[in-house]
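Every protein chain except one is present and positioned as in the full complex.
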């Protein structure tokens, strides 16, 4: 089972409320979109907004209602084929890059399906034995809320007319510039049985650290402009070999979404604020920048050790403080205090199993473990991450060339 | 100048009426589509329905209103970039496969633009010196009506749910099985100054023919099933070398849209009628079938000679008789009498310039001439071709692997 | 049967002599090459020199010795798989781009095979009924001599060290600048039963021509430099649509093998002579140049009509005059008199079947007919074409983007 519940109140009521809140936010996020906007798929990595709405509903219908719903009938027998994402155990599914061809079912069809599933789910939300699965459903839908936001941004960006999804008034503040020092030693790593977590966050274990320091702030747009001005993208010596190949082949010369002094946002083209954290960079870029700056990226263990504090059990850095997704308003990195929010932060740790890791049984076991090759761990949370979804043990992961997420970096150094 | 007007009545009124008719049909064709349907682009060869609506409007706005419209102001300065198709002389344009990312402008925006252009066009429709350009505009918009129909068919086909655009009751009759014989000799070829024509249909000239016969009917679904049953797609000796490579690489084993005993239509999945003409085949398939049948494809000159009759000036085969596009109802090949209608018919003639051919001056000169390499000529007209758009000299052209149009074949033999 | 013999002396002796001559030239051409040179395959279109030596031997062994050789045993049962080129009827064969992996058999092995086959062939060279097939064997081996030369040029060109295969002293003279005029009318086209020809050169038939003129000379390097200086490669309006796409995608800005004021030859890097005919251009380039020059490419029928002269039967332009392949010396275009030699000349005619064309029965029937889609006809002969191999009806053919052969152009105009 991917997650366990410990210190949260055990009343059924909280699941009812959370279910309503999570489901409503998904729908609120597509409200500014037209039916056509919501159908766009701009690349294989991204999915249409409508598809996200449907896929999370498929998850509830399949793993909760079908498996535990006492004679529940599928709303439409043909839909699992089109709205399954990657669960091989759940059978054949549509080729990934064909999701953008799903003009039907209509958005209205999908909202009706959602209402139907929500209605049926009411019977299951007070079954305590299903709590782990239901919490997984929340986490899953929240992950797709973040993807929905980054995918639609990527899709709207393809349009030369530069359409905006929301009106925005971007703001940014300078973050305090300091170092969090750590003396090294044995750190507690991974999910410590203090609430829901994905299977890949456990088992809890220990890691041995050397003395190091982690920056108290994120690298900014202004610093990135200096890196560019200093020839960062033309200096092979700064780059990993694969990164240099990527820069050459794709003719990369700036973070994604940059054009002149502007960058593309959910509010259309906007002037970049030099104090705001840089985002939409790849691992290759993050690593090259750190080399250029004479620093390095932290490991995931270092990052987590700072987030936990020396006691390990208390959250030294509160995940609830930063700039994250609270409601259907435009996600913008603005310079939060603390380690969480604004953007995901690359670590130099490969996304690999923790000691004694075992995937969950059954289809939900495909959730995380099967992606453990070729990717890097990111820590923290972005401005598009649901607030409650953030925690010190969270392991996000992407391939080193991907950058359509709100990805940035926080430097580390040896002590 | 791509077309000249000769035997049509010269009153301005006919242009007003034709303009209204052509423009209205375009809009009627998208009526069964949702905004999302109309935004889909399923492959680089195809365009979204919305884009077709916009592109033809761009044509009127650019080549009529902007060039001849007495101070006409562009409706939106940014739109030419996104709605120009391939006219290099008209400047930069969006990458072809990005048309499917244009969720904005909305369908409603485009319909407003259309209304605005229609209003402005009223002033130009009685200017006799613009008649050739206006008739080119009709022909252009009619071509895009056909593409709109074939493109949306291809897009809906991608959806595993098999959505229908219209209700249909398909019917087919057996065509008479006979041969039109021709004794050979010098035939009159090309546009004979008897109405509008594209530049590539002229100049009128003569061609020397050997005695031959052309079938009075199209090859049918039933015959194609025999070809398949006889191992047609597995027999290298029947195929052109490029065709055999294409069959192997793309794993081709049937016409496009076939699945079991059904095929995909604008009315969704339907049982195939064995008497109906086969459609959605490539040149490679047409050629292989003809070889298998012990026949051959006609040349474009042979086809035209039969269509004209021995006198050359009289239309022996009336282009107005067959099954073509009259209104916004589902295009279906059903077995027409005569040479026109149901499907475009492959010839073995390369799409190349006629003697003394010169492209028109200016941007409209890019209309046809620049495509004269690597393609084959098709004659006739399909069930998706506007009726008035058909004539004996018409030269349609596609690459030998393309088959998303209503393409079929009519056999020929030497005498 | 691909060719018939008419006016050549019927003694067996001439075949003995010709056999010895043709076979010896193939071996002489590889003499300047090392074993490693002869193994190189630089692209899918090209083959290793060793492979050419082996493939032509496979042809003699298969279609003569095996089929007619009275109990002849194959030299090695495994070799047909690796040395068959594209004859589907002859079974499976090695993937085309794997020919460059055939370090074994060694060159010495292949020369031993050649000697073995030559020995066995002596018994067949006086069998008059095999004459057509033997003459096809000569023509086939001569075609591969030309390919051997163009393929090894392409392979050596890949080497940054620019190795030379021969010492050369290039020379070029200015060709007379005039026009051959033709009044139009019916011309005799195709093989007129006056010696060996490939199946695609027949049947003899008539074509109707409009008045035109063909240049007495080839376009030169100097003229091509003017085309470049005038922005030829940057001017979309000059290009076919596919050609413009090719120029953009492949970043084409000059003929193949050009670098600064030099070009790569069988003698390594050499200064270009402005008076020498331009070579190694694609159809797209030839067509764009003709458009830029205000001329056009001839049709294959126009070219042949000039080559034959008005009488049709007499060779007005002697194919034996120009600069062609006589012995194992470096092929260099230098400006021949007459229509033949120096380089193949693009026509605007698609490579398509002549009226009543039927491929030969059996595997040799795969020789030409199955390539009749997507290619253009070239006429004449190049400096790498065996002299006896040239004739007015010869139809060479390549795809419009290919340019590793000695390809050039001769302009035409309407009268």
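Per-chain numbering from 1; labels A, B and C assigned in written order.
Here is the rule we use: a contact is a pair of C-beta atoms (placed from the backbone, for glycine too) under 8 Å apart; a residue touches a chain by one contact, two chains touch by 3 or more.
This one's a predicted model, so the numbers in the text were calculated from it and none came from an experiment.
Student: Where does the absent chain touch, in terms of which shown chains it meets?
Tutor: Missing chain, whole complex, touching shown chains: A, C.
Student: Which of C:101, C:193 or C:415 touches the chain that is not shown?
Tutor: C:101
Student: Among C:73, C:159, C:248 or C:261, single out the residue that touches the unshown chain.
Tutor: Of all options in C:73, C:159, C:248 or C:261, contact with the hidden chain holds for C:159.
Student: Among A:19, A:60, A:257 or A:284, which one touches the chain that has been omitted from the display?
Tutor: Per the contact definition at the top, the residue touching the missing chain is A:284.
Student: Which of these touches the unseen chain: C:42, C:62, C:220 or C:405?
Tutor: Checking each option in C:42, C:62, C:220 or C:405, the one touching the absent chain turns out to be C:42.
Student: For subunit A, which residues reach the chain that was dropped from this view?
Tutor: Looking at subunit A, the ones touching the missing chain are residues 86, 88-89, 186, 205-208, 210, 236-237, 239-244, 283-284, 287, 348-350, 352-353, 355-356, 366, 370-374, 376, 400, 414.
Student: Spell out, residue by residue, where the missing chain touches subunit C.
Tutor: Touching the missing chain: residues 34-40, 42, 50, 78, 81-82, 94, 98, 100-107, 155-156, 158-161, 163.
We take it that only the chains that are shown with their structure count from here on.
Student: Starting from the mean Cα coordinates of subunit A and subunit C, work out the distance between those two points in Å.
Tutor: Centres of subunit A and subunit C (C-alpha means) sit 60 Å apart.
Student: With centres defined as the mean C-alpha position, give me the subunit B-subunit C separation in Å.
Tutor: A distance of 37 Å separates the two centres.
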